[in-house]
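Okay, handing you the structure first.
Only a single protein chain was left out; the remaining protein chains are all shown in position.
Which chain is which? They are A, B and C, in the order written, and residues in each are numbered from 1.
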Amino acid sequence: MSRRVEQPEVNLEFPPGAADPPEWVSRRDFLTLLGAGAAMAAGACMRRPDKPILPYVEAPADVVPGMPLYYATAMPLDGYATGVLVRSNTGRPTKIEGNPDHPASLGASGALEQASLLELYDPHRAEAMRVGRRRATWDAFAAAFAPAALSRRVGARGAGLRVLMPPTTSPLTASLLGRLGEAYPDARTHFFAPLASSARIAAARTSLGAALVPQYDFRAADVVVALDADILATGPFHLRYAREWADRRRASPSAQLHVAEPTPSPTGTLAARRLGATWSAVAAIATALVDAVHRDARSTGRVSGTTDASGGALTPDARAWVAAVAADLAAHAGHSIVVCGERQPSDVHVLTNALNDALGNVGTTVWYTPPAVLNDGGPDHDLSALATELRTGGVDTLVILDGNPCYGAPSDIELSRVVGAVHNTVYLGAYDDETARVSTWHLPAAHYLESWGDARAYDGTTSVIQPLIAPLHGGRTADEVLAVLAGQPNNSTHDLLRDAWNSARGQGAPTTESDWSEALRRGVVAGSAFARATPAVRGDAVAQARATVAARGVAREQIEIGFVPSHAVHDGRFADNGWLQELPDPVTKLTWDNAALMAPAMASRLGVATNDVVKLQVGDRALDTPVLVVPGHADGAVALAMGYGRQGGEAVARGVGVNANALRTSQAPHVAPSAAVSRTGRSHELALAQTHWAIEGRGSSIVGEDGEAQRSTASSVQPRKRRPLTLYEPKPPSRDGFGADQWAMVIDLDVCTGCSACVVACQAENNIPVVGKDGVMKSREMHWLRIDRYIDGPPDDPRFETQPMLCQHCEKAPCEYVCPVNATVHSEDGLNEMVYNRCVGTRFCSNNCPYKVRRFNWFDYNGEIAETERMAKNPEVTIRARGVMEKCTFCVQRIRDAQMASRLAGDPATGPVVTACQQSCPTQAIVFGSLTDPESEVSRQFGDPRSFSALDELGTVPRVRYLARRREADSSDSSGGRAR
Amino acid sequence: MTTISAPRSDPGSNGSRAHAQLERYPIMRELPDDGTLTTQLLAPLWTSHPAWKWLFMASGALSLWFLFAMGVTFARGIGAWGNNIPVAWAYAITDFVWWIGIGHAGTFISAFLLLLHQRWRASINRLAEAMTLFALVNASLFPILHLGRPWFFYWLVPYPATMGVWPNFKSSLPWDVAAISTYFTVSLLFWYLGLVPDLAAARDRAPGRTRRRVYGVFALGWHGSGTEWRHYRVAYTLLAGLATPLVVSVHSIVSLDFAIAQLPGWHSTIFPPYFVVGAIYSGFAMVLMLVLPVRHVFRLHNVITRRHLDHIALLLLVTGSLLAYSYLCEAFGAWYSGDLFERYTMLTARTRGPYAVFFWIMTAVNVLTPQLFWWTRLRTNVVVLFVVGVMIWIGMWLERFVIIVASLNRDFLPSSWHLYAPTWVDWSLLAGSIGLFSFLFLAFLRWVPFVPVSEVKREQREIAFESAYVDRDGAMPEVTR
Amino acid sequence: MHITCEVAALFSARATTIARGVIIAGLTLIVLIPAMAMGWVRTPWARGEHHTVVQPIAFDHRIHVTGLRIDCRYCHADAERTASAGLPSTKKCVACHSQTWMSTSVMAPIRRSLETGRPIAWARVTQLPDFVYFDHAIHVGRGVGCETCHGRVDRMATAEQVVPLTMSWCLDCHRNPGPRLRPLTEITTMGYTHSPSDTSGVRLVGQGDRIRRLTDCTACHR
Partner (left out) sequence: MTHPRLAAEFTTADALQAAVDALAREHYRELETYAPFDMPELDAKLGRRRSRLGWVVVAGGLAGLIIAYGIQWWANVHSYPLYVGGRPAHAVPAFVPATFEGMILAASLTAFFGVLIVLRLPKLWIPEDEIDGFSRASVDRFWVTANHFASDLDRDRAAELMRSAGARRVIVAED
């Protein structure tokens, strides 16, 4: 009934990847499938469908078949490194986890990191080098672009040579660019990424006098104010920030998070005081905060918050919010943080710096370091400059190193057209995407799991990127290409790396073999973080900033459109990743699409509802987009996720959503200040993983709190327990014997951001298939672990509830007694077992599961995937066949392995078991362990006064408990300041 | 021997002159001598009705479409249907419960009424039993078709597997297997045993030796000797006695498929009686749909008289009212429980939820239409009866749909709420099952004695005997001719 | 009214006998067919026992085990460490055979493997379904001898499956391992006899493996 991944044969040949999006299943040829069905039936009883066993010819030293190995490496995203540990089963990377030693990870890993594994095995990756229409070889390329040959085209000083690449933090790349500069003094390198913003650096230049970026320590902050900043779920350091904030919140429940944002973000859902404010309003709010906090500071030198905040531009709600927040900030001067988001213009960052300065946070919770990105904020980060050059046609050869700029560039630059016009263009890219299609040369790019390299984290810490598998499609790295250009074609990246590091002697780079191997083992180079700086803020800069913000004013009539990164596909580089396309947005639960997010009030003014298509207009640019109405969204603001509407050769990505870049201009790449929205009368069905947001007054049963804000003080949240009487008392946990465990899980809703890293982690660990947009619309998604989102209360200022929902492993499981074939039963150690090979698929269990966490294989999802994707499967978990139920098993494969290991070691206690979701969780909201050990964290939290079981009154006695969210007592004021 | 008047329980009888007349109305009228009667009742076996061929082919085609839809389901998987999570059961189970419900009237008529000596059963019981059998054929197809891996359906049966694992008898689905297989077997035996004397008659009446031989084989060499009748009588009554509790148990068990779950809208203790009543209700509706055309086409007005129609109508009125009462109980129970979820499902979701329109149609049809039968004239008006029959037939399908889908689509966690919409495969399976039923039933009408000849003769003799007897003291009206 | 009068009786006396015979035969078949099916799956043929598997190399366990007294774990080295016992790499075969037999035709596949670097494709002898997660390490480590599942390999010219490998067969041991376990020193012993006095098996269990837990579904199925 089920297939398991066989050990891949040595130098396995991959068939041309032709996997299609899963809804293709429904279009499959009738008879063949009939055959398939029959074969599957037969297969279940057949004894000898022998596959030969292939031993090694020469056994590799460290590889033991069936024993996974973990390697440390780092995933660069927008240049910044996030340290990861990668599990490798007999040479196949099968799972990505966080690296505890890496500052950007602290052991956690986000959805993007987790999902990057699937990208490695993506059958749609470019497989061959080509020039024009012809296939090419690396040697041919090396020959054509060796200085000797190339200088003839671009001139001895390389005046006709331009390099375009995404922002990089790699010391190696830096040094190679240096050498390129030596070889071609007149050649220029430009950096571009759709989401990159230089506002922060610019602000630092004006207000601090140097190119610096702020660094935060949320562990020391009692009050955090995020202005249009999704600090807990996006950005290079969000895993670290989330972890630190959660630690602080756990340590002192009074620690507060206040958020003013145009569109609801995971951070916003956790805010004590959340305000929906347009982008321009956020700027005004920053000014108001500066006023409110400053005034006293000037007179008495003591920082305090005044209640009558200035800024007449603000709505009463906003003013109330400012007053409350300012007071809170002042009360915690020196222990607070004000963060400003990337999309805000530089003067708002100036004001933010001023606030932190005034509050005396600089030096305690906030400090500054140089940017890790090479010439961050420098002129060569401006794409339009390059575009002009290309148009004027002084450029003969353009080398584009990844990043697919022709898709991501603002539309006014028309990059595709200008690049197409260049005589000789090289594109190093993983896919045959928009850029590849206009380039002369296309070199398949190596995945980071296939390549050597290095990268810095946001704080400067350097990591070595080491490959886990030889390039599947002969991909190359940017460094290798640069090496060719710089005239060192035949060095492998590994050698280049060693050279570069040796030359960088003295800057903390490891030189000795032992340093090197240590760096590889730990995944970070010790002590390579940048030094802290705590410069003072220039008053004149602040005044200047206040003036500009005031001058700009708050948009009243016209509508602002903000271009936000997609939580799934980021800026589009993950667009071909099925896991991410199907990953529900943390707030809206939208999958397989992007949409114009807007406030209910605004939607009703426009006379549109969710699924209606509207025409967004910015200047003369227009884009038809489906609407998604989101309570809590700022009125007057429209948020549109980037990274969709791809037109490249990627089968999964193509035609999903609309391309936000069509509305972006190089002047306003992040927020279009004055846009128009109009009805089209057409509609487009969005695939929402959750179609019902209201909690229907069931809050106390589901999330442990009643609908209207808990009047109790933060510390004493006590969910009611209403377990009914029962005829059959659940079996008391058996405590006797060798490793007699009773597994259980606790999830702390107080720190769960809903970032959905756990969802992808579960998908990767447990071989969970993708069902496609069609499947999601039919409510057939397969996620064992989902994040429930409830949005309740007044539409302008709702309550957000976040609840990870997975199999509750009920001690009295309703699913078990209705299964006619004993396919789901209870194990000795308290697991609700699901036996796929026994399941006949009556689906009665799902009907009787109050949590609806059981998933059914409606089609043969796993039979549909390409051979390469098969390689991503975890060999320790059965690949489910068509027609069987599946659900969370508490990662039983990890439990059993741990138990067997401890047995063999003769250790009476089972070693620590970490489930995939728990491992990935940035805030460590998930705790897993055995109840038989009274000392275990899970036992402790089971007894926590905040702990409760979802739907307790049903008497299912779940082994998963939640810690109710702490909501602060309602402060007297009515509106925006209301605690939520 | 019993009286031949309609059951006194009949509410319509008080003061209604029309009804008084009807009570005097004979169960059989203008009956010729046994020979002619036999010829009349067996005639359809020898001569095919012109319309029959076309109907038979049409229903055959529909059955093939049924087969195709099954093929699609087997080949592609349940995904070919509209089902989803939370609505993991939908059309297929609705059809299953609907058909098995219909299947209940047959046994009810033949067994219950036999034990209660309701003489009017004699003319229609074979039709009803055949209906039961063919409905059960459909009913037993759907659960298997509904499995994610149908080829392992036998895992629900306790057999010594080399896996060493067994079915779980705490689940109601193995109970289903037991109930349905038993019910089908018993109905078949009961039907066949009743058929034997008439097959013998057919054997001895059939034109041509081949036909005679065929019927002869199936008649098992019945000769109607005293000895045969003596044991036959007992066996037949015993089977009736066994079928009577069986028919009650079967739909009770089917109702447990829902009642043992804790889903609001399913988790209800009144389900067993409620379902049994509903089943008989829908069954009688379909009996009407079948009996009326048959009576008309084959001119059976002398054996299926207005009395029969009247009694079926009365049974519809009674069961319909009981059903209405069950609806009330369900809603009241939900309200009285004070349980948040129960209340939402039964009071809010049902009446105002996405499937409210079906709920209201169902209530209107199932509760109001039978109330027409308080009027005797309507009870015997063929058109009214047929229309009402069809309406209830549909109404009861909707009831099952509402119970299953409208409960599943909104359960405990609002996060998992989702709508259900059928696909063309769902529709094909429903239509196809009706096609298969018609196909089998038409075959039955063509080749099997569908009015129990020997029983009718027996009744006729009894009636004659009694009337002769009662005439002497003039207590009872003349009934035979 | 016309009444057909047949010349002779419809059936002869023999017809009755035939009819009865048919009915009885039918009923017997209904009972017999499933019974036979259940019987068949319990036969060695249905389970693939004693089914000679053709190997690329005529490898004779008797010579290596009985003759040369090579420990099982020399070639199947991972049995104690991981789930799969593993097969020797070509290099391992050559390690001994470089001197002896190397030139013979029997060794041709090994030579080819060395030249081409392609692995030798051994045919699977003991196969479990994919949804069964069998772990050699835990079994070997808890006193289940090689012989218990693989039989007297030391007597096999060509290795073959000698146990049913049905789930109920696995359960027999999982329900009552005690008497089937052996001292860890005897793991690879062939023809080991459990003397009634030998309590080592019971001791291994006694260390607290909870028998009930060994019959949990997730002990083998994940």
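Please note the rule applied: a contact is a pair of C-beta atoms (placed from the backbone, for glycine too) under 8 Å apart; a residue touches a chain by one contact, two chains touch by 3 or more.
Source: prediction; values computed, not measured.
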Considering the complete complex, identify which of A:498, A:812 or A:940 is in touch with the unshown chain. A:812
Which residue among C:23, C:36, C:95 or C:108 touches the omitted chain? C:23
Write down which of B:104, B:121, B:146 or B:205 is the residue touching the left-out chain. B:205
Which residue from B:44, B:216 or B:353 sits in contact with the chain not drawn here? B:216
In terms of residues, what is the contact footprint of the unshown chain on chain A? 728, 730-731, 810-817, 819, 822, 825-828, 957
Since one chain isn't shown, list which residues of chain B touch it in the complete complex. 33-35, 38, 158, 164-170, 172, 174-175, 178-179, 181-182, 185-186, 189-190, 193, 197, 200-201, 203-205, 216-217, 220-235, 238-239, 242-243, 245-246, 249, 253, 256, 453-455, 457-458, 461
Against the chain that's been left off, what residues of chain C make contact? List them. 3, 5-6, 8-13, 15-16, 19-20, 23, 171, 215
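The rule is short, and it goes like this: only the chains that are shown with their structure count from here on.
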Contact counts by the stated rule: is the higher one at B-C or A-B? A-B
Give, as an integer number of Å, the spacing between the C-alpha centres of chain C and chain A. 48
Whole-Å separation of chain centres (CA-atom averages), chain B against chain C: 52
In whole angstrom, what separates the CA-based centres of chain A and chain B? 58
Considering chain B alone, which of its residues make contact with at least two other chains? 163, 165
Counting only residues that touch at least 2 other chains, which ones in chain A make the list? 1, 825, 838
Show which residues of chain B lie in contact with chain C when the two form their complex. 35-36, 39, 159-165, 203, 205, 207, 209, 212-213, 216-217, 220-221
Provide the residue numbers of chain A that touch chain C in the complex, in ascending order. 1-4, 9-10, 47-48, 50-59, 64-67, 734, 736-740, 825, 827-829, 831, 833, 835-838, 876-879, 889, 892-893, 896, 900, 903-904, 906, 908
Which residues, counting only chain B, touch chain A once they are in their complex? 71-72, 74-80, 82-86, 88-89, 146-153, 155-156, 163, 165-168, 170-174, 177, 257, 260-263, 266, 340-341, 344, 408, 411-419
